[in-house]
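Complex shown without one protein chain; remaining protein chains in place.
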Amino acid sequence: MTDQLKKLLLGEQGLVVIFIVAFALVSLLVPNFLTDRNMLGLLQSVVTVGIVACTMMFCLAARDFDLSVGSIVAFAGMVAVMASNYIGSILLGLVAAIACGAFVGFINGVVIAKFRINALITTLATMQIVRGLALIASDGRAVGINSPDFYQLALSKFLGIPTPIWVLAVLFGIFGFVLNRTVFGKNTLAIGGNPEASRLAGVNVDRTRIWIFALQGVVCGIAGILLASRITSGQPNAAVGLELSVISACVLGGVSLAGGRATMSGVIVGVLIMGIAENAMNLLNIPAFYQYIVRGVILLLAVLLDNLRSSALGRR
Amino acid sequence: MTDQLKKLLLGEQGLVVIFIVAFALVSLLVPNFLTDRNMLGLLQSVVTVGIVACTMMFCLAARDFDLSVGSIVAFAGMVAVMASNYIGSILLGLVAAIACGAFVGFINGVVIAKFRINALITTLATMQIVRGLALIASDGRAVGINSPDFYQLALSKFLGIPTPIWVLAVLFGIFGFVLNRTVFGKNTLAIGGNPEASRLAGVNVDRTRIWIFALQGVVCGIAGILLASRITSGQPNAAVGLELSVISACVLGGVSLAGGRATMSGVIVGVLIMGIAENAMNLLNIPAFYQYIVRGVILLLAVLLDNLRSSALGRR
Amino acid sequence: QDTKIGFIVKQPEEPWFQDEWKFADQAAKEKGFTLVKIGAEDGEKLMSAIDNLGAQGAQGFIVCTPDVKLGPGIVAKAAANNLKLMTVDDRLVGADGKALEDVPHMGISATKIGEAVGQAIVDEMKARGWKADEVGAIRVSYDQLPTAVDRVEGAISVLKANGFKAENIFDAPQAKTDTEAALNAATVVLNAHADIKKWVSFGLNDEAVLGAVRASESVGIPADGMIGVGIGGADSAINEFKKPAATGFVGTVIISPKRHGYETALNMYDWVANNKEPEKLILTSGALAKRDDYQKVRQGLGIQ
Partner (left out) sequence: MSFLDFSRITKTYPGVKALSDVSFGVARGAVHGLMGENGAGKSTLIKILSGDQHADAGEIRIDGKVQAYSSTRDAFDNGVIVIHQELQLVPELTVAENLSLGRFPASAGIIAGRRMLDEVGAKLKSAGIDIDISRKVKTLSIGERQMVEIAKAVMLDARVIALDEPTSSLSSRESEILFALIDRLRAEGKVIIYVSHRLDEVFRLCDSLTVLRDGKLAAHHTSLEGVTRDQVVAEMVGREISDIWGFRPRKSGDVRLKVDAVSGAKLKTPASFEARAGEIVGFFGLIGAGRSELMRLVFGADPRSGGAISVDGKVVHATDPHGAIRAGIVLCSEDRKHDGIIQGRSIEENINISSRRHHARFGVLNRANEIATAETFIKKLKVRTPSRKQDIINLSGGNQQKVILGRWLSEQGVRVLIVDEPTRGIDVGAKSEIYELLYQLAEDGMAIIVVSSELPEVMGICDRILVMCGGRIGAELTRDQFAEKTILAAALPDTKTPDAIAS
């Protein structure tokens, strides 16, 4: 191995390099994979996970945990549809959805930061409560959208690429910048790395945590709106189990559950790996039961490779 | 408040005291709650969660995480039924089920401890793989039990109390003892408190972690057998989402996700609170959608009360 | 050019859908087309699955949707990918709640199945000589799922029409759709009404009713004190009939996965390959199978 190659593989961006290699392999081996249509379909399929992963990254980096994302996404989608139908204005409907998401996130944050209740339990509780509200509001049935303009959110294209993918890309950009270049991002990493030291250094730990959860809520609201538009209805049962996919994507992307470590590029790779795995399995027509096994093995391989890489690097 | 009462409430066993008060209240307010039949029904309904919580407690106390328990329970149940049918001996079938559980747990442990792969990802992967195996083995169908003796595991009674409840009680006893009175238990807590310091203090950290996961597998095997006997068939779709219930019960019972803290009495209380909540809600005939909300609120209240208690105590 | 047809189902792990796929495969083998089977548990996965089919160059697909309200979205997505669309089991509806009649459909209405269950229960009660007001009914419910609501409501309507009192029908909400959850929920109902000795039960599927039957056994109600009638007729029900002694699980309403799988696939193939448009609506019916005649019933439905 030449020195340059070694440096590339073992450097900060090593995960990205591994990913690119894997991507090239899949493109070669899986028929129909590397086509415009499939690429767009693939990207659209990771929009929800990808959007929510942006803020989940912050949450995990600050040593917190959020299980309520799936419920908030479903709830926000319901609100977007019902409010749009009721008010008759899509814009106001969207605002209402994002406001609801932010509100739930804010409540999460306050309970966790101020009352010092375990994040797992708190968000498990709001996960149930919010899902219950979504079910009650709709009587357990999907709610249709009155105005067809609503579908345009997901269907419209810009430069040939559907709007949701643009939204995802923009959010990746914004949160990557926020993580590395702003006081908020550094404070988040510091809190996760050493909460006590951050507090003693004068970081307003409680406020930062509340902000993280509120932002998470806003982002879930956006994801919920796009999802509702994509599936052309508000569904109270949508996005069940989303939390696990999002957290896995983040962890796969190198975010440490022990806090203090996160990169946007890692998270993007994590999200894409999961999306590509699903996509390729369906293209290869792998039977449903075997998909479980393949999914598990891919997860293991991905982290194993990354571990080998970083232990070759001598980091522990 | 008299001093004695204060001491009782704020002491080690404060959570238990709160629980007893809550139990008394529910008994008074919910008709049909405090009857022999309902109590036995309640206890039987928490058998699976309770059994698995015994070892999940160790897992969390050592700062690990196990998402694969639900899959292992289903898989072990399938193995118990299929092996019994095939070999024609129930005993050997049970041994096979427990061995399979132990094997999966062992693999989890080795991958996590030796290859140093994140526990969340590893067990998420085995969760998928094992569920896939269970589905493939049975072609996705429930497998019936040939010998009716198998049902007796769940239906038989001793002193008027069904066997599964005895098994649960015995396991609570054993693991309570192991946690507090054995080197293994103390090492587990030490690893959770500070893994590096424990290693330098001569604790064989890797081996202890492998043991914890293997034990978790054994216990899931037992739970799977009892469940299969209870529903008189091996079902590949059983126990989906069990991991979340078990982890919540543990956390509710004061097990710290940051490791190093766990008590058996706490976990028992956590398991019972969750069981009682479900039971009482059904007795009160609360509509399904509102149950979500009540469940969430109870979770929050339980930890909030415990927090108030321990912050009154001045601990942080 | 090869013919490629997609078959998307909402719960790929369920035996019912496994069977649909199996019979569709049979059609594929006979006619020599490629069948792409994809599971899509929610709306988002479904949309991705349709895109995925488009990318693979399929010409049409059959779908059992996770939610009927996805109708307009599915139609739009199929059109965008230039795919022919048929539905099975669950019929798509528009935003206004009316069925999308343009989309060819094969299925059975959830309410109808529920009514068949109710009728089976009523018949068995008559055979046992039970009076309606001494009997309790366990409604194993999973209200999150609209189909589940329709099925149990169908059963209840028949019970009520036959003199069952509304206050004797007790709700046992299951937290998940597996047998253990149904068992736990039903146990609570049984224990809360220890004075009632005769019970009937119905629910979303066989697994739900089996839970109620297990619960009755665990609280000591004999087999002749329980009438459970399930829906589905796959192995969990058959296993029950194979048991040496009769249990409270009296019967199950079998819907034929053969017609739903084989015929839809065949129709889609004809549409794609021979441009022969299928009938807009084909309604199938369920058949009650009991311990003594289940083999015959299954054979009659073309499954074995």
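Remarks
Order as written gives the chain letters A, B and C; numbering starts at 1 within each chain.
Everything below uses one rule, namely that contacts are C-beta pairs under 8 Å (C-beta built on N, C-alpha and C of every residue); 3 or more make two chains touch, one makes a residue touch a chain.
Everything numeric in this text was worked out from a predicted model, so none of it was measured.
Considering the whole complex, the hidden chain is in touch with A, B. In the complete assembly, the contact with the undisplayed chain comes from B:Phe184, out of B:Phe23, B:Phe115, B:Trp166 or B:Phe184.
In the complete assembly, the contact with the undisplayed chain comes from B:Val203, out of B:Val203, B:Ala238 or B:Val294. For chain B, the residues touching the absent chain in the complete assembly are 181-184, 186-187, 189-190, 192-194, 196-204, 256, 259-261, 313-315.
Interface with the hidden chain, as seen from chain A, comprises residues 181-184, 186-187, 189-190, 193-194, 196-204, 260-261, 314.
What we mean here is this: only the chains that are shown with their structure count from here on.
Chain geometry summary: the mean Cα position of chain A and that of chain B are 29 Å apart. Across the assembly, chain C contributes residues 13, 143-144 that each touch 2 or more other chains. In chain B, the residues that touch at least two other chains are 135, 140, 288-289, 291. Residue ranges of chain A in contact with chain B, taken from their complex: 65, 67, 111, 115-118, 120-122, 124-129, 131-133, 135-136, 140, 244, 247-248, 251-252, 257, 288-293, 295-297, 299-300, 303-304, 307, 311. The part of chain C that touches chain B in the complex is made up of residues 13-15, 18, 141-144, 170-173, 175-176, 178-180, 183-185, 187-192, 194, 207, 210-211, 214, 217-219, 234-236, 238-240, 242-245.
Partner chain C is touched in their complex by these residues of chain A: 32, 35, 37-38, 40-41, 44-45, 48, 135, 140-146, 151, 155, 227, 230-233, 235-240, 278-279, 282-283, 285, 287-289, 291.
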